[in-house]
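A protein chain is absent from this complex, but the other protein chains hold their places.
So that you can tell them apart, the chains are marked A and B in the order they are listed, and the count of residues begins at 1 in each.
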Amino acid sequence: MSLEGTGRLRHVLLWVGVAAIVVFCLFPFYWLINTSLKTGADLSSANLLPPSPTLDNYTSIFEDTAFTMALRNSAIVAGSVTALSLLIGSFAGYALARLHLPFKFLILAVLLSISTFPPIAIAAPVFEIWTDIGLYNTYLGLILPSLAFGLPLTVYILASFFRDIPRELEEAALIDGATRFQAFRKIVIPLGAPGVVTAGLLVFIFAWNEFLFAITLTSTPDRRTVPAAIAFFTGSQQFEIPLGTISAASVVVTIPLIVLVLVFQRRIVAGLTAGAVKG
Amino acid sequence: MEGEAERLPLPRRGRRSVFRQERRLGAAMLAPALAVIALVAAYPICYAVWLSLNEYSVITPGLSRFVGLDNYREALGSSVFWGAMKTTVLFTAISVSLELVIGLAMALVMHQAFRGRALLRAVVLVPWAILTVVTAITWRTIFEPELGFVNTMLSALSLPGGNVVWLGEEGYALGVLIFADVWKTAPFMALLLLAGLQGIPGELYDAAKVDGANAWQRFRSVTLPLLVPAITVALIFRTLDALRIFDLPYVLTKGANGTETLSLIAQKELVTNRNTGLGSALAVLTFITVMGISFLYIRFIGGNIRTLTEEEE
Partner (left out) sequence: MVRYLIALGVCLATVGLAACGGGGGSGGGGASEAKTLQPSDAKGASGSVTWCIGKDTSGAFKTAVEKFNKQNPNLEAKLLELPENADIQREQQIQRLRAESSECDLLGMDVIWTAEYAASGWLYDLTPVVEAHEKEFIPSTVETVEYEGNKWALPFNTNAGFLFYRTNEVPKPPSTWEEVYKEAKEKNGLVYQGERYEGLTVDFLELLYSAGGKVLSEDGETVEIDSPETRKALEFMANGIEEGAVPKAVTTYEEESSRRAFEAGNATFMRNWPYAYALGKESGIADEFAVAKFPGFGGNEGAGVVGGYNLGISAYTDNPDGSLAFAEFLVTPPVQKEMFLKATLPAVATAVYKDPEVKKEIPFTEELLKAVEQAQARPVSPVYTEISEAIFNNVFEVLNGRQSADAATSKMSSEIEDALKRF
């Protein structure tokens, strides 16, 4: 949609708006980068630019094997949660959107309400169950809770998208002799790809950020994910909160997400357009 | 709205067997999702409900006594609980409204075509992408008294407020909390609303212009009504999250100075005080509150949950 009407005022307003958005969104991220380049006493100051910029914080976190392992663990867990979420979620979403099933409203309501239960109350029960069945401190043990809490949103988004795909296409395939499942695989999924991308990105960010289960269900650095690993960062002395290294770690951890978004962003918005929120 | 194709008429018997087939396929396709959720979430949730009906000994681990609804009575009778309820609802109301307004403004800007639009969309997701705990620590440092950025800047520019202990005063602390939350999630709202905007056909605007409507009137009579579904979805998800907020207040103030939310008191009883019974009851009460409010939303704003699952005929 192009600019409605020309007019320098409108143009100026637009760019003021853009600038405002950029500053608003990026200032704290800038602050993180700023802090990550400071060490020692500089950390207490409010300087906009690091007085003596240094990459010490970055070198120290990469020298810390616990952090590099955490990066690997986060990638594995978040990646698996996203893949499984999309797989399982697309099946469920399709079933809810297209197939005749009893209790649909109930199922969807239950799905949504599960994800609203305060996770803190089930962290201990999950810990006990996991310890009993041997999932404690394992990848699968971390993947399952994030999966369970990410599925409802995924299912909802995918169901909305699938619903808005014109039925004619599937009907045509069915008449041609395809089974429902084949129609699902060959038509609905490709057409719903934007929805898949949207849901995938949201779930990935959610799983990447997950802290409570990460800290409850792991006990060694070789399974800990980044948010939990950051809780283990320490200054060189008791009580010290290592702002420098925490900031450096956060910058490192956010950049892949930004890259992912840049790569997929066109799909997201196109996707969101095609489906769900049209109503 | 939906452009449904006419279903080909099928003989009665064929139709029923098609239904049966569909039901079987549907069940099979739903099964994995339901299984994961049942194992990981549903069972522990029901277990947590059971926990809320007991009182657990601090002295003798494993010893418990069934107390029925006593924990709930204690919670509902405590001023701390109602204080947290008030704070949480107030926080949610203000925060979500602000996010809606700011998100809408951002969406309107992003909706315009200009160079660098793609980059802006990525920029807008940055607040959402940064780890929540880190965001909280960052805001805490920025608002630190005397040494923090805000106070240093205000003092340097001789503006009032340079001496305010932001996180140390009732009112201001809640303000900072709301600000930090709005910062983090307005972008998420913006994206959802942007999608809604992009779904509004251009012809409607053209027609309105022909009728002589100005920008504001176009916005009110074309944009807003057609955005309602998008707004509803965004509102529901954001409200559900805001009511359960934990990380931000925990790091910013530990719940002091009027920022104690329901999740904070549940965590305090459950984990810190090892009062499993009371803590679980608080979690269940939080859950009921959240469900109650979403139910109200669905009732009054409509929402497309119902439409999603209406049996198409």
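Please note the rule applied: a contact is a pair of C-beta atoms (placed from the backbone, for glycine too) under 8 Å apart; a residue touches a chain by one contact, two chains touch by 3 or more.
Everything numeric in this text was worked out from a predicted model, so none of it was measured.
Asker: Check each of A:Ile76, A:Ile187, A:Ala231 or A:Leu262 against the chain that is not shown and name the one that touches it.
Answerer: A:Ala231
Asker: At which residues does chain A meet the chain that is not included here?
Answerer: Where chain A meets the chain not shown: residues 40-41, 44, 103, 105-106, 110, 124-125, 127-128, 131, 215-216, 219-220, 231-241.
Asker: Residues of chain B in contact with the chain that isn't shown?
Answerer: Touch set of chain B with respect to the missing chain: 42-43, 46-47, 49-51, 54-55, 57-64, 144-147, 165, 167-168, 170, 253-257, 268, 271-275.
Definition applied: only the chains that are shown with their structure count from here on.
Asker: Which whole number of Å gives the spacing of the CA centres of chain A and chain B?
Answerer: Once rounded, the distance between the two centres reads 15 Å.
Asker: Write out the stretch or stretches of chain A touching chain B in their complex.
Answerer: Against chain B, the touching part of chain A is residues 1-4, 14, 17-18, 21-22, 24-26, 28-29, 31-32, 35, 44-46, 48, 88-89, 91-92, 94-97, 99-102, 104-105, 107-109, 111-118, 120-122, 124-126, 129, 144-145, 147-149, 151-153, 155-156, 159-160, 163-164, 166-168, 171, 175, 180-181, 205, 209, 211, 226-227, 230-231, 241, 243, 246-247, 250, 253-254, 257-258, 261-262, 265-266, 268-269, 271-273, 276-279.
Asker: Taking the touch rule as given, give the residues of chain B at its contact with chain A in the complex, in rising order.
Answerer: It comes out as residues 1-5, 7-8, 19, 21-23, 25-27, 29-30, 32-34, 36-37, 39-45, 47-48, 51, 105-106, 108-114, 116, 118-135, 137-139, 141-142, 147-149, 151-153, 183, 187, 191-192, 194-196, 198-199, 202, 205, 215, 228-230, 233, 237, 240, 244, 246-247, 263, 266-267, 270-271, 276, 279-280, 283-284, 286-287, 290-291, 294, 304-309, 311.
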